[in-house]
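Have a look at this one.
In this view, the complex is presented without one of its protein chains, the others remaining in place.
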């Protein structure tokens, strides 16, 4: 009853209130809820960018997110976990990903949330492609993400 | 325009959607939104506890929260910041505090959010009192909170 | 439950369990510029029976709503507060 996951890969935007409801409803064990929300930002996008497309590896995506949650549960005392990641066509400002975690301990909630984001960034099979007025181009992975993930 | 604060001390519960709206609306600079939500949990409360009362030091509360935000802005590249803290009578499961921060950088958002919570826990003049069937008692401060704050 | 000492120029506030134990939420002190430590001393000279509660509960102090240590200077017109370790969040 206490340990529950909500892991979804979807085209549609997510309802943040509903995600908090999943984390908090009938949960009096956990005083701490840490979340991260990632969105399409201007700096991600080069000049003349008209949008972004998120490709993924269906099947492996869900499996890799599940694996990340399993690893987080081995390291921290956490109870409810949400990971929602969008795929398909996105615009500037659109939400991309939401990670939320509850724990009796504030530090555990923060650490597990950041760990899951860092691992998602380097292990989950999603790829971003920019659409520009001169054509499409794939976004390059950043060394800083690999470094962040290796520190856990 | 980019750096904005929403700092509130209030009796009423907060609307998480409205707080996310403050963080995200017309904000295409920041791809990262880290938040923390603290709620009254069972473990906080001893036996026979019927509720919790949050006392504060009006005036200093807002000032100390502002000071914490100023310090966070000196250390990290963050743009919008929300801190909402409730006072008065609360029940099991009720929300107590919400801290949210946006940044172009994921790591900055996480660090600033946790820093603000750790400093709020040790610097902002709020005190919790339990109501029990045998009378009221003040909750003791925890050494672990002081240790966490001293690590920044 | 407020109780005033000498009508004078430094305002002192107490909070939470300290306030309840003293049965007092504020008082006024006549004091020349001094340190927080000297303000503590002056209060205890006026209220010797507050010593135990003050030592166990007045762990933190603030001058003009900013947390400070006992060496902080206090001037007339300032607001000084004493309180137990905070437990919000």
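First chain written, first letter: the chains are A, B and C, and each begins at residue 1.
Criterion: a residue touches a chain if its C-beta (ideal position, glycine included) is under 8 Å from a C-beta of that chain, and two chains touch if they have at least 3 such contacts.
Note that the coordinates shown come from a computational prediction; the quantities given were computed from them, not determined experimentally.
The chain not shown here is in contact, across the full complex, with A. Residues of chain A that touch the chain left out of the display are 38, 54-57, 59-60, 63-64, 67, 85, 96-97, 117, 120-129, 138-141, 146.
Rule of thumb we're sticking to: only the chains that are shown with their structure count from here on.
When each chain is reduced to the mean of its CA atoms, the one lying nearest the mean of all protein CA atoms is B. The distance from the centre of chain A to the centre of chain C, each centre being the mean of the chain's C-alpha atoms, comes to 48 Å.
Chain B and chain C have Cα centroids separated by 26 Å. Each of the following residues of chain B touches two or more other chains: 38, 96, 117, 121. Residues of chain C in contact with two or more other chains: none.
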